[in-house]
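I have a structure here, written as structure tokens, and I will follow up with some questions on it.
Note that this complex is displayed minus one protein chain, with the remaining chains in position.
Showing chain A:
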Amino acid sequence: MGSRCLPPLLLVLLNCCTSSSTQVVATPAAATPVVTNEDLNFTEATPVVTNEDLNFTEATPVVTNEDLNFTEATPVVTNEDLNFTEATPATLRPSWSPRTPGTPRPPELSGPRPTPVTDVAALCVCDLLPAQCDINCCCDPDCSPGDFSVFSACSIPVVTGDRQFCSQKAAFYSMNLTADPPHRDFKLIDQINPSIFCIHISNYKPALSFANPEVPDENNFDRLMGASGGFTLSAESGVPSTATSDDPQPTKYEYGALLQTAGESSGSFLKLPSPLTSSLCADENPAAFLVNQAFECSRRVAIEECERMEALSMAHYSSPAILRVRIIWKQVSIKIQSIMYRSLNHTLTQLEGRGILRPSLVSTGQDRLCSNVVLQVKYSLLYTASGQIQEAGLSLVLGTLISTVSLLQQKFEIHFIQHGTKPVPLSGNPGYRVGLPLAAGFQPQKGSGIIQTTNRQGQLTILRSTGKQDCLASHGQRAPVLFGYNVQSGCQLRLTGTIPCGLLAQKMQDLLRGQAFPDYVAAFGNSRAQDVQDWVPVHFVTHSSNTKGSCQLPVALGIEVKWTKYGSLLNPQARIVNVTAQLISIPEPLPGPERTMVISTAVTFVDVSAPAEAGFRAPPTINARLPFSFFFPFV
């Protein structure tokens, strides 16, 4: 009690001795430590936290506080009393007991987190200086009526709660400048929100404030560590992903892999020149495994440099050695299989020698010629099923370049043939192509596959016409039936003496039909022999005259092939649907000294495709019908 009586006495002395200026100057120096102590006590007791939380129950005491501020002559004493009542006893006792009148400043206390201020009457956001009066801050509790008299306006005129509520407390501050001396006006009223979407009742208390963070200590550390265990697990899960998996590098060639050659660097490939953006040759195009390609491009050639250009040299295409498999150093040299020579008048001659020929420049009068220039290159690579290259073959076409030509056209091809297989050419894929021979064969017994001859041109044949028109002179030579080509051929047969009619008829039939007339014709160009359903049987009919008893001589064979377009309209495929062969016979003519008979064969292709019809479907209609009592009981 003695220590608390000292500050009021000093303040009372200050108020009484207002007339003496010298004493007023001397007294504040002596009172400063006491004011400092009060500042510390005040800031610890009621810290200011900006928060719009509403707390209706705490409104009344603060109003009383303000009323006391107005009526009391010694506001500092009143504040001290209120601070004593509001502060926690546990907090207050340690701060007061070690304090002595001579101690300048006690150590700061580390207490719990300050409680937020939610009362609008006590909330003052412009109170920035502790224990001092902020200028124009009308809600600052540190200001005295003397300070209010020098204010020109209020920096914060109103402090309200959450505006979303239908009714909230509002503290209004204003300056009454007409009074003498000017003083502050303070009103605490209930403000009404007229909106119909205001919150009438709120049953969710945490919605009005931020969550209070939990301070870790020895009691809750394990629980907090367990709650944030995901961080540790996520950091730990990154370790296995950094481990490198050892996937072996494939050594065999795969589809699309570049063909490597044994060059100076490991990045050398077999080159296949191709046109890039124009028709000029780009020499850096690598060849890929199992990718059959064919290119045709042009090359600028100066006749003087033909001997030095590598692209015209035969050695340029035969010297690389292809690696058998990737990365492993086993080579396959390119063997020259055939060399054709095209002369200036476009005749092709096969050269027998296998040596390397170099381009040579010769002069012939006005013109200069460069011979042994490469015109066509064709690679044939034999590969195994395990992705190795077994052999590499090269076929070349050489030619002669004259000085009047500045652009040389070259062709480049590459094909892949699997080891152990033999390529069989097809007449189409899948439909027939015009100009290719029909595929035909026999079915020896029911249930077995079709047997074909390996001679592609001899499966379905007709009589071949010759210049002399002698049937027996060119016996055995026959022409293949090509898809889409209507063909008619014939010959003459001279009969002398007396030949038996039966023997003559048999001979003539053999001439017309050939050695092996097939039973089946393939429906598609790529029909397989074991798929009998994809083959069309040949209907063989014989027409003879009405005369009975006499011998009939066959003189004409007519083959009619009916085909149709199959599949997509954009890419129709030709499919054979019917094959009919008619053998026409006539009676034996009257015997004479010398007779000549004409026999003929004809092939006709008939398109029996049905025309495509364009049309659109009708849009569907929605037939929705609701019952008459659908909206009962409302309607």
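As a convention for this text, a residue touches a chain if its C-beta (ideal position, glycine included) is under 8 Å from a C-beta of that chain, and two chains touch if they have at least 3 such contacts; residues count from 1.
Please note the rule applied: contacts and distances are computed from a predicted model.
You can't see one chain of this complex, but its UniProt record names it "Transmembrane protein 216", from the set "Transmembrane protein 216", "DNA topoisomerase (ATP-hydrolyzing)", "AAA+ ATPase domain-containing protein" or "Ras-related protein RABA4c". Looking at A:129, A:153, A:179 or A:207, the residue that reaches the missing chain in the full complex is A:207.
Of A:135, A:158 or A:199, it is A:199 that touches the chain left out of the display. Chain A residues in contact with the hidden partner, per the touch definition given at the top, are 164, 166, 195-204, 207, 633-634.
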